[in-house]
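Would you mind keeping the following structure in view while I ask a few things?
All protein chains but one are shown at their positions in the complex.
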Amino acid sequence: MNLTVKIGKMVMKNPVTTASGTFGYGQEYAEFVDLNCLGAVTVKGISREPRQGNTPPRIFETPCGMLNSIGLQNVGLEAFLKEKLPYLRGFDTNVIVNILGGTIKEYIELAEALDGRVDAIELNVSCPNVKKGGILFSSDEAIFRELIREVRKNVVNSTLIVKLSPSASSILSQARICEEEGADAISMINTIPAMAIDIESRRPRLSNIIGGLSGPAIRPIGVRMVWEVHKTVRIPIIGMGGIMTAGDALEYILAGATAVAIGTANFVDPTTTMKVLKGIEDYMRNHEIEDFSSLIGGLIWDREGR
Amino acid sequence: MNLTVKIGKMVMKNPVTTASGTFGYGQEYAEFVDLNCLGAVTVKGISREPRQGNTPPRIFETPCGMLNSIGLQNVGLEAFLKEKLPYLRGFDTNVIVNILGGTIKEYIELAEALDGRVDAIELNVSCPNVKKGGILFSSDEAIFRELIREVRKNVVNSTLIVKLSPSASSILSQARICEEEGADAISMINTIPAMAIDIESRRPRLSNIIGGLSGPAIRPIGVRMVWEVHKTVRIPIIGMGGIMTAGDALEYILAGATAVAIGTANFVDPTTTMKVLKGIEDYMRNHEIEDFSSLIGGLIWDREGR
Amino acid sequence: MSRLNRAEVLNNIPLTDREFILRLKLPPGSLSPMPGQFYLLRATNTFDPLLRRPFSAFRWSDEWVDFLISEKGKGTLVLKSLRPGDEIDLLGPAGNYFPPPSGDMKLLVVAGGIGIASVFSILREYNGDSVLFYGARSSDALLIRKDIEDFSGEVVLCTDDGSIGFKGSVVERLRLYINERTPEKAIVYACGPEAMITALKTYMKETGLRGYISLEERMACGVGACMGCVKNTSEGMKRVCIEGPVFPVEVL
Partner (left out) sequence: MSRLNRAEVLNNIPLTDREFILRLKLPPGSLSPMPGQFYLLRATNTFDPLLRRPFSAFRWSDEWVDFLISEKGKGTLVLKSLRPGDEIDLLGPAGNYFPPPSGDMKLLVVAGGIGIASVFSILREYNGDSVLFYGARSSDALLIRKDIEDFSGEVVLCTDDGSIGFKGSVVERLRLYINERTPEKAIVYACGPEAMITALKTYMKETGLRGYISLEERMACGVGACMGCVKNTSEGMKRVCIEGPVFPVEVL
């Protein structure tokens, strides 16, 4: 049975990775998961400088989902390279580093510093552009394109992944821009902006008011978006959003994902990644599938309906 | 205690209505709910001609939500006026009629035929425009504007509500267009395009492949959108999306909704509308609130956080 | 009497690893179901599972109703874990029913798998000379064997693997039966998996055999409002929850 997949230059021994921000820097879950068994570890978003993140409360549970407004608290580039990366390098797995910046320059500096030292760089574009008055990089197509183009120039040895936000005005044209600007892959979906209110205090449940919705609630939205993007571009997709089981992962894969990332599910069951991997193997065995890649985009459909 | 709200010309004795497509033509629920107690009954989307809708299967349950691709099966305008409306007119409640067409002309004809005979007309803009090659009315702002402008000319005696789709490229600019073109109110949110796959057959769960996601899963998204739109326009909002309890309804109200619509919850518990109404009354009593309207948009927040 | 009630679990008896019989107490004065009618059950306060699930009335008295249920997914798993004293939401009886036979008809009751839950009550509730054709994968998937032994009429068991009774499908066996006996006034009442229904429909249309088939479709409202549960029939889209679940074979 061959589970190997390729995302740009990065060869993954299996299609299972973690979603940025839900698996810490790997170490936090090493007690529950043999990191050697993962196709890749994707770490919490890294910024140039360390960040404190938003004021608590930062999380709130909603039906079959959760809101978070962590505000990208992280140790910063330097500490990551010194303290976190060496640990991960001790395992036989790929390291994907999610990066974020407030300016294109910050992104470039991060990309330069990481290029060649990590297997892949994942661009988190759901950040406010401080130079452009705080609008999101993902909400203006011209800036979005410029960001990818500039970062691409600086990512020569690592694989470049762009993480798309489901709240982008058009996820399809963003996917096309990624392909045109030479990104190696797309990862999707990021959380969906959402909100909850404490009716007793009349205040938002999160101090940031709006947070990102993740978890099984959003899975059907993620699967639909992956399917649409898969029909639109040829670069590989890392699918995520509410994957709790191998069956959920296979939905993403049949819709067109080459690899899958486990996010919120790590919180619910820290061993989810391993269960998903085993479940995919079982499915392939039961269906007598030798090569994992034959499943990618394997949805059977026709325009008349099913 | 005063629960009266005004949506355009329509005075509702309380802020609770039903979401189009989830309450049939009212009659189906009369066994469980005293329709006289509702602020309004919103009926299934009506088209000029009767429609058969999509091939089954049309529904599928997802975590805390459901997909539907009913495809707007309905009895058509004539049968609605002859068979369904007289029944509803027997109750002391408002009737809101959700309409849909494949061309602007169809919308206008529907609006003309219903104007003055029903209390409000709700424009469902999530329909494909057959003249423009099937693109959605909601996905092109120029057509969206034209649609509202033309329908507005023909809705003189009834209240005109425009129902926004959460998958619109920008819900805020659509809301602004509604206000500019003189719509009396906005209702939101419609279902979110989504998809599920049967991994055994490798086929979509719905014969239409993509369906609309509704239910508690989407509530935090709906509340966020209502809050954003409430900050943007001054016309009233009918809030909906995953309201299961009075607490959920109050979240929408504090976020800025003047009235609320119960959708998928009717399927889960046919008496939800009455429970929501009673729960709002209890909340007002407990918090010594005399006038319902003082709750609308009553979220306490500041830019620094909560 | 409202069709919407809270009902107490009286007992919940496992038959196999997956199948069980759930007995609910009916509120005093409840409507009794007719053969083929169903109820919509909801057993949790959470929203996962979200929607009510439909189950045929398998057996009933004035005081209780039994459901014969096969575990498929989340909804049925919750039902399986209910214990006496638990309370659940019950909506029903819902849908139409198998029309009672007229006069001296021969009742050919055809059940595949868990479909037995929908048609079994016909044997008790409707008078007439009845034959039960009941098929399953293998002998241990044939449920309620004791009740079947107690039934005084003719019983024809079929299994795919031949571990008991006829080796093959109930529809094949029905064909043999009809070919042998050519009953004059026969009427079919059937429920079962899709493959069985398809074969049965074809056979009945070929031979002009008349009767009724109970269909399944996913449901949201169960009261005719959502248009979710439709089947395409020769008379247009029909809601399984209102115009069904029982359809005359002619329209299918």
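Which chain is which? They are A, B and C, in the order written, and residues in each are numbered from 1.
Basically, contacts are C-beta pairs under 8 Å (C-beta built on N, C-alpha and C of every residue); 3 or more make two chains touch, one makes a residue touch a chain.
Everything numeric in this text was worked out from a predicted model, so none of it was measured.
*Asks:* Among A:Ile59, A:Ile108, A:Leu172 or A:Ile289, single out the residue that touches the unshown chain.
*Replies:* Touching the chain that is not displayed is residue A:Ile59.
*Asks:* For the full complex, which residue in A:Asn36, A:Ser170 or A:Thr271 touches the chain that was left out?
*Replies:* Residue touching the chain left out of view: A:Thr271.
*Asks:* Looking at the full complex, which residue from C:Pro49, C:Gly115, C:Gly192 or C:Gly244 touches the chain that isn't shown here?
*Replies:* Result: among the candidates, C:Pro49 touches the missing chain.
*Asks:* Which residue numbers on subunit C touch the omitted chain?
*Replies:* 44-49, 74, 77-78, 83
*Asks:* Since one chain isn't shown, list which residues of subunit B touch it in the complete complex.
*Replies:* 63-64, 216
*Asks:* For the chain that got dropped from the picture, name the residues of subunit A it touches.
*Replies:* Touching the missing chain: residues 21-24, 28-29, 31-32, 44, 52-53, 55-61, 63-66, 68, 70, 73, 215-216, 244, 264, 266-271.
Rule of thumb we're sticking to: only the chains that are shown with their structure count from here on.
*Asks:* Could you pull out the chain whose C-alpha mean position is farthest off from that of subunit B?
*Replies:* Using the mean of the C-alpha atoms as each chain's centre, the farthest one from subunit B is C.
*Asks:* From the C-alpha centre of subunit B to that of subunit C, how far is it in Å?
*Replies:* 37
*Asks:* Just the number, please: Cα centre separation of subunit A and subunit B in whole Å.
*Replies:* Those two chain centres are 33 Å apart.
*Asks:* Averaged over CA atoms, how far is the centre of subunit A from the centre of subunit C? Could you give it in whole Å?
*Replies:* 46
*Asks:* What are the residues of subunit A that contact at least two other chains?
*Replies:* 63-64, 216
*Asks:* Do you know which subunit C residues sit against two or more other chains?
*Replies:* Within subunit C, residues 47-48 contact more than one other chain.
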